[in-house]
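Mind looking over this structure? Questions follow.
A single protein chain has been omitted from the complex, and every remaining protein chain is retained in its original position.
Labels run A and B following the written order; every chain starts at residue 1.
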Amino acid sequence: MDIPRRSWTRRLWRKIPREMRMPVGALAFFVALVWVILCIIGPSIVPFDPLAQNLQRFLEPNSVNWFGTDELGRDLYSRVIAGARITISLALMLVVASMLIGSIIGVLAGFFGRWVDEVLMRLTDIVLAFPTVILAMVTAAALGASLFNAVLAALIVSWPPYARVVRSMVLSLREADFVSSGRLLGFSPMKSMRLDIVPNVAGPTLVMASLDIGNAALLLSGLSFLGLGAKPPTPEWGSMISAALSNFDKWWLGLFPGLAISTVVIAFNFIGDALRDAFDPEAVRV
Amino acid sequence: MSGELNIKDLKLDIKTHDEVTPILRGVNLRVEAGTVQGLAGESGSGKTMTGLTVIGLEPATAVTTGEIWLGDTDLLTITGSSLNAIRGQRVGMVFQDPSTSLHPQLSIGSQLTDHMRYHLKISKAQAREKAIAALDRVGITGGSSALSRYPHEYSGGQRQRIAIAIALACDPELVIMDEPTTALDVTVQAGVLALVRDLVDSLGLTVLFITHDLGVMSAIADRVAVMRRGAVVEEGSCEQIFTDPQHDYTRSLLSSLPGSATGPRTRDDLAHLAEIGAGGES
Partner (left out) sequence: MSLHSGQPNTHQEPPPSPSGRGRRSYLGLLRYLGRRLILTVIMLIGITLVTFTLTNLVPGDPVAAALGQRAADDPAIVERFRQEFGLDKPLPEQYIAYLGRLIHLDLGMSWQTRRPVAQDLERAIPATMEIALTAISMSVIIGLLFGAIAAHKRGRITDQVLRLISLLGMSVPTFWTAILSFYLFYYRLGIAPGSGRLTPGTPAPPRVTGMYTLDALLAGRWSTFVDAAAHLALPSLVLTLFTVGLLTRFSRMSFLEVLDKDFIRAAHAKGLPNRTVFFRYTLRAAAIPILTLIGLAFGSLLSGTVLVESIFSWPGLGSYAYQSASRLDLLAVMGVGLFVGVVYLTINLVIDILYGFIDPRVKVG
């Protein structure tokens, strides 16, 4: 069969997951990139101090205050931009921490089996049986409202899915031929784990984590919305929407922080989706 | 029953997002009524795609040109309900692996009768009666109790017999068999082949028999077509293809057949194997 020759640019192009080659995918990638940049440099490029209460209250969006001003006369645009650092960095922190904790528990349960497995998986089941938001709420309320505690609370409910998935991967790997042959070669359990199991579990787990960033942002902003996360002057998106609730006739107060959360979550979910399609040979491809 | 199939210059391309892959590049094949027409070739030669296209099951991304005549109907031009009226009723299909081609959660009875009731507009009781007869014809006994069983309660060979019974339930003129013995053990294979031969001889059925296994081919086919890269490179009687191949590709295929020095399997071998198979399967 004659294969059409392709230029190296074309070949490189095809290495990019298909979702990202489409206009929507490219847009999602661009949006995520912008947010990550804002997360890094945001606070230093805002036109106003996000905390200064020196403007007129409830100004509608205009050419100076692009997103209007809030109930305390603060510039909403500056607050939304400054909020990127809080939400995105905390969401990333949360995902990394829950991935690490969940993976360790999953590997231990899958590798050692027997009672270790039984105890750890029952614990996982109990946490999973509890509705996420309610458990996080109890924890956050008990620890006291602060952003760090909100992350801790979210962490308590976020690790079990990782533990589940990693455990099942380890279980199927343990039966795989190349792992058994490693053991036959005389690998110790630790060596087998280091050489055969961890590298094979890492990829899918990272993909799962990338899909989880959006969820983490949603959960954290939800907790802040309920008043269990960020404390008032902090420009956090969820708590900004919560403040908008008491002045819901001022549409801009809730609209812009909500758009910020939504675009972040959509963009990261889209990228996570594309990564999964690209790396998971099991996933049904289009 | 006619069942004569005439494929003329059938071309098929698969269109994906940024490229077009040709699969069939002008297939010409004439299947005479009441015979077993073999279709041989390596995997990727387009033989399975030819079979699927006849019954309108080519992938959604495929673009086809050419003609496929069954009697006086061009199967390539019809779609929707007129295509459904042909499928199952005038053309039956048997797939490679009966463990995946039968629905695991539906009883044998409902899989045997649903298309009968749809095509023949008969009552449930009539359909069940016909279904028992159809099972009997392929050597599955048990009558109505067999109808309430599920595929997983049968062995591989028995499942393929059931799949054949489903394909034959509405008395079609033509049956397409796509590697129907490949997934089976050798002894079971022979039993199924003997059944196909018997059905062709007693019912006057026309069969398009697709297989890469030249041993099986020599045992079942009246005529053989050899496909390569989406086109038929050689066609002739079974005997001629196996004893006096004209095309280089056919010759290289035959030389790769194990035991080719002693010649292909014969009908007598088949009958012998079928006896063993019948014993081994029950």
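In the analysis below, a residue touches a chain if its C-beta (ideal position, glycine included) is under 8 Å from a C-beta of that chain, and two chains touch if they have at least 3 such contacts.
Everything numeric here is computed off the predicted structure, so don't read it as measured data.
The missing chain, though absent from the display, is touched by one residue of B:Lys124, B:His152 or B:Arg251; that residue is B:His152. Only one of the listed residues, B:Lys47, B:Arg87 or B:Arg223, touches the absent chain: B:Arg87. Looking at A:Val34, A:Leu72 or A:Val133, the residue that reaches the missing chain in the full complex is A:Val133. Touch with the chain omitted from the figure is made, among A:Gly42, A:Pro161 or A:Pro235, by A:Pro161. On the side of chain A, the interface with the absent chain consists of residues 22, 24, 121-123, 125-127, 129-135, 137-144, 157-158, 161-162, 164-165, 168, 208, 211-212, 214-216, 218-219, 221-222, 225-228, 238, 241-242, 244-245, 248-249, 251, 254-255, 257-258, 261-262, 265-266, 269-270, 273, 283-284, 286, using the contact rule stated above. The chain not shown here touches chain B at positions 17, 55-57, 60-61, 81, 83-89, 92-93, 95-97, 100-107, 110, 114-115, 118-119, 150, 152, 163, 166-167.
Here is the rule we go by: only the chains that are shown with their structure count from here on.
Between the Cα centres of chain A and chain B there is a gap of 52 Å.
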